[in-house]
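Attaching a single structure in structure tokens format; questions to follow.
Note that this complex is displayed minus one protein chain, with the remaining chains in position.
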Amino acid sequence: MMEMLFYLAALVALLATVLALTRANAAHALIYLIVSLLAVAVLFFLMGAPFAAALEIVIYAGAIMVLFVFVIMMLNVGEEGVAREREWLGGRNWIVPGILSALLLLELLLALRHAPAATSGTAVAPKAIGLTLFGPYVLAVEIASMLLLSGLVGAYHLGRRFIVRRERKR
Amino acid sequence: MNGLQIPMEQVLALAGILFSCGLLGLMLRRNIIFMLMSLEVMLNAAALAFVAAGAKWSQADGQIIFLLILTVAAAEVAVGLGLVLQIQRRFKTLDMDQARRLRG
Amino acid sequence: MTAIWLIPLFPLASATLLLLSAGRLPRQVAAVLGAGSVGLAAVCVALTARAFLADGEVREFTLWTWMAVGEFTPRIAFYIDGLTVVMMSVITGVGFLIHLYSVEFMWEDESICRYFAYMNLFVGAMLLLVMADNLLLLYLGWEGVGVCSYLLVGFWYRDPANGSAARKAFVVTRIGDTAMALGLFLLFTELGTLDIQPLLAAADSQWQVGDTLPILATALLLGGAVGKSAQLPLHTWLPDAMAGPTPVSALIHAATMVTAGVYLIARTFGLFQLAPPTQEAVAWIGLSTLLLAAFAALAQHDIKRILAYSTISQIGYMFLALGVGAYASGIFHLVTHAFFKALLFLAAGAVIHCLHHEHNIFRMGGLRTRLPVVFWSFLIGSAALAALPFTSGFYSKDAILLSAWELPGIGHWLWAGGLLGALLTGIYSFRLVFVVFFGEAHTQPDHQPGWKMSLPLAVLCVLSLVGGLLVLPLGNVFPPSGHHAAGHTIEYISIGTPLLGLLLAYLLFLGRQLPVDRLVDSAPGRNLRNFWLSGWRIDQLYDALWVRPFTSLSRWWRNEPVDRIYNAVVAFTQWAHHKLAALQTGELRWYATTMVFGLMLLLAIMLRNAT
Partner (left out) sequence: MSMAGLILLLLLGGLLAWQAERIHPNLPRWTALVTVTAALLYLLAAAPTEPGATMAGPHYSGSWLLHLKLAWMPRFGIAFELAMDGLSLLLLVLTLLLGLIAIAASWSEIDFKPGLFQANVVWTLAGVCGVFLAVDLFLFFLFWEVMLIPMYLLIAIWGHENKTYAAMKFFIFTQASGLLMLLAIVVLAWQGLALTGQLSFSYFDLLGLSFDPRLGWWTMLGFFLAFTVKLPAFPFHTWLPDAHTQAPTAGSVLLAGILLKTGAYGLLRLCIPLFPDASQQFAPVAMGLGVAGIIYGAILAFAQSDFKRLVAYSSVSHMGFVLLGLYAWNALALQGAVMQMVAHGVSTAALFMLAGALQHRLHTRDMGRMGGLWHQAPRMGACAMFFALASLGLPGLGNFVAEFLVLLGLFSVQPWLAAAASLGLVTAAVYSLWMMQQAFQGAPDTRRNMADFDGREMLAMAAMMFALLWLGLHPQPVLDLAQPVLDSLRAAAPFDNPVAALDTAAAAVPGRGL
């Protein structure tokens, strides 16, 4: 039963991803992407990583995707934008990316042939994660915090002028 | 609670497929927003592989890397979307085939 | 004993002074310095000669070691034997007379200072040439006189034709000089010295008669001699070199420098005796040159060019003498030739000077009464040139012809050729006399030569007449040649030939007895005349063979063909740059695609290595 759930979630993730990336309307695509993320969260949970599953939902699907939503709303592409997207998705544009990704996938699968048999099934509790995170990985935490800070500053700097400008126009 | 015992090659194959889908999207789409979404898919696929590996060895490291990927994704999206706004302002389009200045 | 080193020092010091003055000296001072220094040198030479004649002792004098690298230790040193004394006497004696003559000839020229500087430099270099005790110092003098010749031929530099004549003179002789330099390399490499006397001794002990090496070495030396002495095939520069002032032609291109080749061969005759083929070549070169130049002289109408060709021809006699082993006769002819040819040139110069720089003999005429001094000088000079009996030229030329006759084997041929030359000499020299000094006048002289010009003419007249009685102190220098045992018939033929030439010239040019005009006006006649006028078209031949290929090659290469290689590298780099820059499209998807491609490749490599 649980195995079935795994395969179902995997299928959902796959389908949702494909759909997300082939939509012409950004908002629709975003919704599919969120579905895909949620399905992956299910996979995490099933593999015994409840903490990761939770973060996937809260931060990925919750926070990051919402950023996308904001931006899509701000840009307000409209119908002609959707039509143009649809046009860009036409047949010939698929050839080279399709072949390349297919080849890469083939290579990846070949490379993964000899992967170890299966996951252990034992869950890793958040406590262990926290201990490891602030133990051996403390430097990574610091770096990540720096990264976030710089992301913050960069986003503020890049976004600010856009907003100011629009306000002045109004 | 305990998790499932899932064949690794299947999880990793899923991650690989998702990653390839992301790549496909990255190369296929001309709209910068979709390209960013594709990046998210790829990051997510990588995260899936890490988590699966962590589960295989019952170690916390996989999830920790996921956490780091998450921060990277967050920062990237923040800056990336800021850039999207700037591109829209400067080029009046989100089409990355047009938003370029190099003549080549 | 006189300080030998003073001899070249006087003219060299005077030249330096004149050059440093940069033309600011008044012309009186320049003239006194120029002529006086050569006069002083002549006095020193006379003293040295007297001392030498008194004891007959060879004198050596070392100033300093020029350079010393390993075994190569040429010195700045002088070697005075009979040959040197003879040469020095000619150079300073005739040189002084010509300098004196120049004072008047060049008085009006604004660059008289420069003129005397070059002339003195020439005398100094020529003295170094004949006094050198080693071949390297000789080479210094050799090139030095070449440069002075260049400077003096191109003395009136404003006319590009003079410049080109000067360049031709220098470059053509330089070809010979280069051969000579190679000869020096060969001699030093094989014999380990360039000092002339040890060199000759070493050659004598190391080489056998007829070895390849002496033949090669002498052939190379002969190259130098041929270039300097204007013999075939390097004679073409001398007629053009008449572009210089006439006293220059008298001094450099008649009396001294052009005979340097003769001196060189005489000086190194020991080598030539080891190389019979070269020696024979010397004779043949001399013979062919003397005939060729004599024919060319027949057709010229520029007074100086006639004399130039006659100089080439007379040096041909000297080469003939050297070739048949009559070294002393060759040097004897060198001396008498210096007298009468200098006399002829100076007289011609006087004609030119008094006729507003007229060179064409057919625009002269009838000068016998108007310029009597010049006429008598010219007559005496021509008589000596034609070797009329009892003039100086007669004695020397006769000796050469007799020596040729006595050479076994080819001797008779050489003698016959020389005789033909003598006939031609008689014709062209008296053609000159008759055309210029007889007949009706075409141009009037505006003044008479002054004493500074007349005195040298007079002295040279005397020398040309009685020079044949001189006994040169060459006995210890050259091997004694056997006494002449030729019959009287040969003597009579030798005496008669020039007279026949004189008669022919009279009939052709003065008496108008022979219908020569019609002959010349016919098509073959005219062609032949033009052929001889152009000097057997050898100039044109060399032009086509060497000059034009060189200039067109240089024009073709002018823009640096080697740079094309580097330009190709540059072009390739630029091409590659454009191609690579084209990859940087600024197109995000393109970057992504190429990254994927690269990732794919990396993975493929990884997979390949894993299996």
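Order of writing sets the labels: A, B and C. Residues in every chain begin at 1.
The working rule: contacts are C-beta pairs under 8 Å (C-beta built on N, C-alpha and C of every residue); 3 or more make two chains touch, one makes a residue touch a chain.
On a predicted model such as this, the values are computed, not experimentally measured, just so you know.
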Partner chains on view for the chain not depicted: C
Among C:61, C:188, C:284 or C:597, the residue in touch with the chain that has been omitted: C:188
Sole residue of C:447, C:555 or C:579 that reaches the chain not shown, by the stated touch rule: C:555
Sole residue of C:122, C:139 or C:434 that reaches the chain not shown, by the stated touch rule: C:139
Chain C residues touching the omitted chain (full complex): 19, 22-23, 64-70, 72, 76, 136, 139-140, 142-144, 147, 150-151, 154, 157-160, 163-164, 166-167, 170-171, 174-175, 177-178, 181-182, 184-186, 188-190, 212-213, 216, 550-551, 553-555, 557-558, 560, 562-563, 565-566
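Please note the rule applied: only the chains that are shown with their structure count from here on.
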Chain C and chain A - chains in contact with each: B
Selected pair, greater C-beta contact count between B-C and A-B: A-B
Chain A and chain C: spacing of chain centres that average the CA atoms, whole Å: 100
Centre-of-Cα separation between chain B and chain A, whole angstrom: 5
Multi-partner residues of chain B (at least 2 other chains): 23, 27, 29-30
Of all residues in chain C, the ones touching two or more other chains: 593, 596
Touching residues (chain side chain A, partner chain C) in the complex: 96-97, 100-101, 103-104, 107-108, 110-111
Chain B partner contacts - residues on chain C that touch it in the complex: 581-589, 592-593, 596
Residues of chain A defined as touching chain B within the complex: 2-3, 6, 10, 13-14, 17-18, 20-21, 26, 29-30, 33, 36-37, 40, 43-52, 55-56, 59-60, 63-64, 67-68, 70-72, 74-75, 77, 85, 88-89, 93-94, 96-98, 100-102, 104-105, 108-109, 112-113, 115-124, 128-129, 131-133, 137, 140, 144, 147-148, 150-152, 154-159, 161-162, 165
